[in-house]
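Heads up, one of the protein chains got dropped from this complex, but the rest are sitting where they should.
Residue numbering begins at 1 within each chain, and the chains themselves are lettered A and B in the order written.
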Amino acid sequence: MDIDDILASLDHDTTAVESLRSDADNYNGSSTLLYSDLTYNDSQTKDKQNPNTISNSTATTSATITTSAQDYNNLIELWRNERCSPELLPYPTKLLDRILPRLQQQMEYIESLSMGFISEYSQSSKLPLLCMEAELERLKFVIRSFLRCRLKKIDKYNFYLQSIIASSDTDSANLLSKQESIYLNKHSQILLKLFNNSILKHMPVDLQAIQDTEGSISMVDEPKWDQFVFIYVKDLSTQSFMVTIPQLNEEVELSPGSIYVMRYSVIRDLLMQGKIQLI
Amino acid sequence: MGYYDIDDVLTDSAEIPCTFNHTIPGLGFLQGNPGKSINKNTRVTLPLWMSRMLAMVGGEEDGEDIPFVELNTPTVFSQKVINAIRASPTSLDIHSLYGHYYDMAIKWIGLFEDEKFAEICSELLLQRSIEINAHANSVMLNIHSNHRPSNLKYSGSNKGPTTIQQVTPFLFDIRRI
């Protein structure tokens, strides 16, 4: 190997990495609203992806790769948020619409590699294949765990979710994916049928309600809004956030890069804006 | 705390000693005299959910609004118990007092907005939780040291105050079982 080649390619690499870095920085800096920003970011990616499929130049390829790395990091963050938050968070439609086809493509690619073409490659090629398969499993794991966590919450807050969706808040529009809302509807139907057939129809009519709010306690379980959660204030800027705990009339300053234990209701807005993450 | 929270339901059935402020006809069954009336100043124990209602509503007597019953402090919140808590929160057998002690305390505090008792209870909870956590950690350490005999427990007792073996000698018996 020629030293010039190495130097030349090193040069090339560093610039590539730098441009990736600044890309990432831009992304971070502009991501004021994580959950809605996925939309914003999405339009950018689409612009990028289309030329990629046509031309195969290294520069654009690396751009998509960075995006997929960012997408993965976003997914991990959303997964952690979902696992730690008491309520169901909005479904990241755009993000998963990008990740899932990629997953599918990769599966097909690996399939085709291991089916026929493997003999064309040297022995050392087994290693990338091994890693690609491992990566696939890792990605599948996160997605699966993420969706399972959501399903659990959909089960748990069945009637509550139905009621907020019925009240047609703008918030609730992107709360569930298509499949999830089908699941929610079917599940509650089955549950209601079970309640009805086994108990409720044997009761007096005025005791048949399952969403009676007459008594002191609502029959519909809501997420525990005041539950304590661990948050990490992202290092986006040097600016810190002031939050108020209404029950205690207390103001708390959240400085970037710090970890706090806080009531969920207090930091919910910051979470939705992507300024903090749950850990 | 939801509608179907079983602990909440159980706590609501905790028995509270009450004194009737009125003579009420027909309530004798609460005392074991069905059909009779219940007399003023009778002491009965009623479940929390019922006594709470009766303590909030009432009838008029001598131009004053007096609730049907007066809530008396249950033994689990008596001065004697509070003194014991003050003396040593960690050496009290709370479970034998009442299975849902904290939940009941929260309800009791809510009834009277008793800040003082809330503070005592918070301290009780905190001290006991810390103690329990220390025990739980020592179990963890012991499990680890079983896997890896790298003198984890010894290095612990030299370097830090986590001399868990001394704190909880009985945990070793648990392991032997």
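Observations, loosely collected:
Following the convention adopted for this analysis, contacts are C-beta pairs under 8 Å (C-beta built on N, C-alpha and C of every residue); 3 or more make two chains touch, one makes a residue touch a chain.
Everything below uses one rule, namely that contacts and distances are computed from a predicted model.
The listed options are "DNA replication complex GINS protein PSF2", "RBR-type E3 ubiquitin transferase", "Trafficking protein particle complex subunit 6B" or "RNA polymerase II subunit 5-mediating protein homolog", and the UniProt record of the chain not shown names that protein "DNA replication complex GINS protein PSF2".
Taking the full assembly into account, the omitted chain touches A, B. Touching the missing chain, out of A:Thr93, A:Ser163, A:Ser177 or A:Gln273, is residue A:Ser163.
Along chain B, the points of touch with the absent chain fall at residues 1, 102, 105-107, 109-110, 113-115, 117-118, 121-122, 125-126, 129-130, 133-134, 136-137, 150, 152, 155-156, 159-162. Contact between chain A and the absent chain runs through residues 1-2, 5-6, 9, 13, 16-17, 20, 56, 58, 62, 65-66, 68-69, 72-73, 76, 80, 83-84, 86, 102-103, 105-106, 109, 113, 121-122, 124-125, 127-132, 134-136, 138-139, 141, 145, 148-149, 151-152, 155, 159-160, 162-164, 166-167, 192, 195-196, 200, 208-211, 213, 216-218, 220, 222, 224-230, 245-248, 250, 252, 257-263, 265-266, 279.
Note that only the chains that are shown with their structure count from here on.
The part of chain B that touches chain A in the complex is made up of residues 1-4. Chain contact summary for the complex, chain A toward chain B: residues 215, 217-221.
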